[in-house]
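== subunit A ==
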Amino acid sequence: MSMTILTVDDSRTMREMLRMVLSDAGFRVVEADDGINGLEKLRAEPPDVIITDINMPRLDGFGFIDEVRRDAQHRAVPILVLTTESDAEKKARARRAGATGWIVKPFHPGKLLEAIRRVAA
Partner candidate 1 sequence: MSNVTNLKTAEPWKVIAFRIGAQEFCSDIMSVHEIRGWSPATPLPHSPDFVYGVINLRGVVLPIIDLSARFGFGATVPTAQHVIIVAQARKRTFGLLVDAVTDIVTVNDDLIQPTPNVTSELGHHLLRGVLVLEGRMISVVALDEIAPEDEREVA
Partner candidate 2 sequence: MADDALTHIKQTYFAECEEQLAELESGLIAIADGDRDPETINAVFRAVHSIKGGAGAFHFDDLVRFSHVFETALDNLRSGRIEASPALTKVMLRAADTIADLVTATREGGAIEPSSYQSVLDELAALDANGGEAEEADEFADLGFEPIVVSFDDADMDAADGAVTADGRNLFTIVFKPLRSMYRNANEAGLLLRALGQIGDAEIICDDAELPVLQDLDPEESYLRWRIRLTTEDSEDAIRHVFEFVEDDCDLQIWPGHCDEPPAAVDPLAFLTSADDLPAIAQDGALANAEAQDRAVKIAPPIVHAAAPTIRVEIDRVDRLVDLIGELVINQAMLAQRFVELGVERGSPVALSLDEHDRLTRGIQNSVMAIRAQPVKSVFQRMSRVVREVAAMTGKSVRLDMEGENTEVDKTVIEHLTDPLTHMLRNAIDHGIESPEKRLAVGKRAEGSVRLSATHRSGRIIIEIADDGAGIDRGRVREMAVDKGLIAHDALLSDEEIDELIFHPGFSTAKEVSNLSGRGVGMDVVRKSIQALGGRIGIASRPGHGSIFTLSLPLTLAVLDGMIVKVAGETLVLPLASIVETLQPKADSLRGFGVEDKLILARGAVTPLIDVGLRLGYRAVHADPLGCVVILVESERGGRCALLVDAILEQRQIVIKSLEKNYGLIPGIAAATILGDGRVALIVDVDAVIAGHAGPHQSVQRIQPLQVSA
């Protein structure tokens, strides 16, 4: 049975690009356009992996991850953060928020899939 990945990003373009790569690789993709939506989708159907952007309206990536990790049920879901820079400060912040890993935008499809393999079975 294929894995379900929840993508959380307010950019339609980014969601479409992720969907293209992920579904080609056999994943089932669920989308949300901001942190609040992401939480709704998460509670409706726990995904196997979450990929989330940082800059979003209503509830940003850090806030979203934080909320996810608070919920005992979802403490163990791997979360990959989409970041535009690979500087140490952003990564450290992501880790502190509870992110499992990160993907640098613009993302390389191969690297995205490889990162997913490192955090999800």
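Note that a contact is a pair of C-beta atoms (placed from the backbone, for glycine too) under 8 Å apart; a residue touches a chain by one contact, two chains touch by 3 or more; residues count from 1.
Basis for inclusion: all candidates are chains of the complex that A comes from, given by their letters.
These numbers come from a predicted model, not from an experiment.
Asks: Only one of 1 or 2 touches subunit A in this complex; which?
Replies: Looking at every copy, the candidate touching subunit A is 2.
Asks: Flag every residue of subunit A that touches candidate 2 in the complex, lowest number first.
Replies: Against candidate 2, the touching part of subunit A is residues 10-14, 16-17, 20, 36, 55-59, 62-63, 66-67, 69-70, 75-79, 84, 88-89, 92-93, 95-102, 105-107, 114, 117-121.
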